[in-house]
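Shown here: the complex without one of its protein chains, the others still in place.
On to subunit A.
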Amino acid sequence: MTVARTNCELAIVGGGPAGLAAAALAAELGVETVLFDEQPTPGGQVYRNIEANSRRHDALRDILGGDYAKGLALAERFRRSGAGYEPLTAIWQVSAGGKLGVSQNGKAYLTKAGRVILATGAMERPFPIPGWTLPGVMGAGAAQTLMKASGIVPDRPTIIAGSGPLTYLVAFQLLTAGAPLHGIIDTSEKGLFETGLAALPLLSSFAGDLLKGLSWIVALGKARVPFFRGRNLAAEGVSRLEAVSFDSGGRRHRLPASLLLVHEGVVPNNQITASLRCRHVWDVGQTAWHPQTDKWGATSTELIAVAGDGAGIAGARSAVHRGRLAALDAACRLGRISRTERDERALPERRAVQRENRFRAFLNSAYHPTEAVRWLADDTIACRCEEVTAGELRALISEGFTDINQLKSFSRCGMGQCQGRMCAGTVARLMSDSLKSDIESVGYYRLRLPIKPLPVAQLAELGNADRDSRPLLPVVEGDPSQRI
């Protein structure tokens, strides 16, 4: 494709519920909107591949369930809205001035936007236990992604470990799809059953959600999938996963397995807001960083807003309403609607967000991560790209490093292919433990473009770069020996 969009009024990054809802509403309000998304079709994490999967008449459709099917209406409204759509497109930078670095079909170009809504969603919380880098260990969400995207179901002995609704949802989906599920290891403090029942009066309007969760558990019990309350998990194996061991009921267990799916919730995908140096806050309840936003999702950076899980985990339903709030604010700032209209239209969306927040608060307390944030043994790998262990990092901290970026410069942790996504939280936690200081003062990796790896060839041929943007320096011209 040639340089597709050099300009747009509103750029939206991410085509999950937040991005789809924001794009549809903004376009309906007359804003010239373009949605960029890495995936081939609308849906994001939760409604991945929704259009094609809803047309299926086989088992997969039922396996994915009724909640999943709700995504179709969002995708359809987005398609009708007239918003521009750039699928299979990675955004590798967003500058404070609203310039997006776009990579599409092996070519890169820049797009200047009047306003940007980041709807980049969440990623699974990294799960650094002994052996977690062995082939055969992956996120439960990632396994679900394979199932949604290409109908792939595990066919080798599989164990699921972790806590939170997604753990049980995926277990249930895998069971229904016929995967050889050899065990569930629940790592939460209490079970969904106890916590859920206790909280029921408070959460009456969410009884449906709770019952759904309980129904998965009942189904798994009926199918006699072995169930454990486990701690201190370890993935064992020489060149790939062979077994999972853990403490339960006062002794150590060891279950042979070829696939271990782990999950303890999701955390905001904040690479772009971090690279923009937006203000971030450490959310104690969610044990994660998220960008600080106002009630419209606007960040501390003038042109940039965040909607959906990227602004703090609140789930797919909430993402829709947060997307619309950000779209209303964008339409107002771009002169399409008045403040009064914005505020009026916002009322139902805001009520919906508040309602979801109550449920979220319950989930946060019920599913506080345990294994994914536990004390790391010295030989456990903290940074998987550069294979830096917790012990190596502790040794450096005791030599006097007090800032996370010093550790990075010295040990290369966070310098690899994932650009620190996988280890930023773990390394910060390690530091704050060792220094007995809070996570905020330890800070976050300094990130710069590209937030997704960018081929040299694409940068060399970057369409429409402003080559004259070089600031003039008052130095002697023309003599290479004066090279800086």
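The criterion applied here is as follows: contacts are C-beta pairs under 8 Å (C-beta built on N, C-alpha and C of every residue); 3 or more make two chains touch, one makes a residue touch a chain; residues count from 1.
Criterion: contacts and distances are computed from a predicted model.
Among the names given as "Bicarbonate transport system permease protein CmpB", "Cytochrome ubiquinol oxidase subunit I", "FAD-binding oxidoreductase" or "Na+/H+ antiporter subunit D", UniProt records the absent chain under the name "FAD-binding oxidoreductase". Interface note for the absent chain: among A:L60, A:A377 or A:L462, the touching residue is A:L462. Although one chain is not drawn, its touching partners on subunit A can still be listed: residues 93, 95-96, 99, 101, 110, 277, 399, 401-403, 405-406, 409-410, 412, 415-417, 419, 446, 448-450, 453-457, 459-460, 462, 465-467, 469-471, 473-476, 480-484.
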